[in-house]
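Missing here is one protein chain; the remaining ones are kept as they sit in the complex.
Labels run A and B following the written order; every chain starts at residue 1.
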Amino acid sequence: MNQILFSLDLIGTFVFAISGVISASKNKLDLFGALFLGFITAVGGGTVRDLLLGVAPVSWVRDTYYLFIIILAVAVTYLFKRHVLKLRKTLFFFDTVGIGVFTILGLQKALILDVSPIVAVIMGTFSAVLGGVIRDILVNDIPLIFRNEIYATACIIGASVFLLLERFNVSFEVNVVTTIMIIITIRLISVKYKIGLPKIE
Amino acid sequence: MNQILFSLDLIGTFVFAISGVISASKNKLDLFGALFLGFITAVGGGTVRDLLLGVAPVSWVRDTYYLFIIILAVAVTYLFKRHVLKLRKTLFFFDTVGIGVFTILGLQKALILDVSPIVAVIMGTFSAVLGGVIRDILVNDIPLIFRNEIYATACIIGASVFLLLERFNVSFEVNVVTTIMIIITIRLISVKYKIGLPKIE
Partner (left out) sequence: MNQILFSLDLIGTFVFAISGVISASKNKLDLFGALFLGFITAVGGGTVRDLLLGVAPVSWVRDTYYLFIIILAVAVTYLFKRHVLKLRKTLFFFDTVGIGVFTILGLQKALILDVSPIVAVIMGTFSAVLGGVIRDILVNDIPLIFRNEIYATACIIGASVFLLLERFNVSFEVNVVTTIMIIITIRLISVKYKIGLPKIE
C-alpha cells in the first residue's frame, strides 16, 4: 500500500512539473523559468502546507528525490515537447490521480500533528491545489481553480469523507483507496459534464 | 479588556473575509475562489507574521474559530450579497476598526518574542495589511495600499505610538485604546479628505 502511494506521489509530482513547464511554454519563458514553474507547481502545495504546520525543513529539503523527478520532467518536456503535448488526455488523467493522492497524503501529514479535522481537510486540499495557484500567479493569471470547474472542491469532499470513514473504523487501506477514487471520480465527472461551482457575481 | 479585544478581533476577521468575497465577486470567481479569497484576506496577514517570527503552527491552525467565522462571512455575503454591498459604510468602518485591532494585537505577539521595536512595528503592520495585499495579488491587481490613501501608514504610526507610550509607563489598557483610536482616526481623516502619501514618479 505505502509502496503504491509512494509511486503515485512520484507520478503526481512528475505530471505536476510537466504542467508547470507547459505553462512556461505558453508564456514564452526561458529554460530557467520552465524549471522554476515546474518546481513550484510540483512542490508548492506541500511546501506551503509544511510551513503552515511548522514542519521544518519542508519536505523536498529532506527528500531530494522530488527534485530529481522535477528536473527529469522538465528535461523530458523540453526535449520532446510535441510528443508530451499530444499526451494531453494521459496528462489530465494523471493530474487527476495526482490531486487525489496529494490530498490524502497531505491530510495524513496534518493528522499526525493532531490538528482539528477542518485544518486537516484544508491542509490536504492545499497540498493538492496551491502549487497550481502559485504557478498561475507567477505568470500573471488569476488562478484557474478560482474560476472554472470542480477542482479544489473534489479535494475538500474526498478529505472530508476520509475523516468520516476513519471515524467509522474503516481500515486505512480501504479508506485511502475509496477517498482517492472519490476525488478522481468527482473531478472526471465535473470535467466531462462541465459542472462548475456557482459564480459569485 | 481582553474580552473586548477578542470580540473586535473576530469582527475584524469577519469584515476582512467579506472584503475578500467582494473582490472575488468583482472578478467573477466561483464559490471556492470566494472562500479562498475570504480566507486569505482574513488570516493572510497574521499567517505571514507567524511564519516570519517562527511561531508554528500558525494561529488559525491552533485557533480554528477563525475558520468558522470566515466560512460564516462567505456564506452570509454569498446569500445576501445585495444587502451586504449596501452596508458599504458600515463595512468600511469595521474594516478600519479591524486594521487598528490587528495592528496592536500583531505588535503584541511580536513583543512577547522580545524582538526589537522596529521589527515589532513591522509585524503589527503586516498583520493588518498583508491579507489585503495577497488578496489583490491573487486577482491580479497591484495592491491597493501601494497606490492609494493612508492605510499601512496609519498602522505604522499607531504601532510606533504604542511603543512610545509603553516606555512612558502608560497602562496597557489606556495604551491599547489610545493607539487603536489613533489608527482609526488617521485612516478616517485620510479617506475623508483624500490625503495620500506622495507618489514616487
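Observations, loosely collected:
As a working rule, contacts are C-beta pairs under 8 Å (C-beta built on N, C-alpha and C of every residue); 3 or more make two chains touch, one makes a residue touch a chain.
Please read all numbers here as calculations on a predicted model, not as lab measurements.
The hidden chain makes contact, of the residues A:T47, A:T103 or A:T125, with A:T47. Only one residue in the set A:S7, A:T64 or A:S171 touches the chain that does not appear here, and it is A:T64. From the options B:V119, B:L163 or B:V177, the residue with contact to the unseen chain in the full assembly is B:V119. Across A:V21, A:A73, A:A154 or A:I200, the residue that sits in touch with the chain not pictured is A:V21.
Residues of subunit A in touch with the missing chain: 21, 24-25, 27-34, 36-37, 47, 51, 56-58, 60-61, 64, 67-68, 78, 81, 137-140.
Touching the omitted chain from subunit B are residues 51-54, 56, 113, 115-116, 118-119, 122, 133, 137, 140-143, 145-148, 151-153, 196-201.
We take it that only the chains that are shown with their structure count from here on.
Subunit A and subunit B have centres, each the mean of its CA atoms, that are 30 Å apart.
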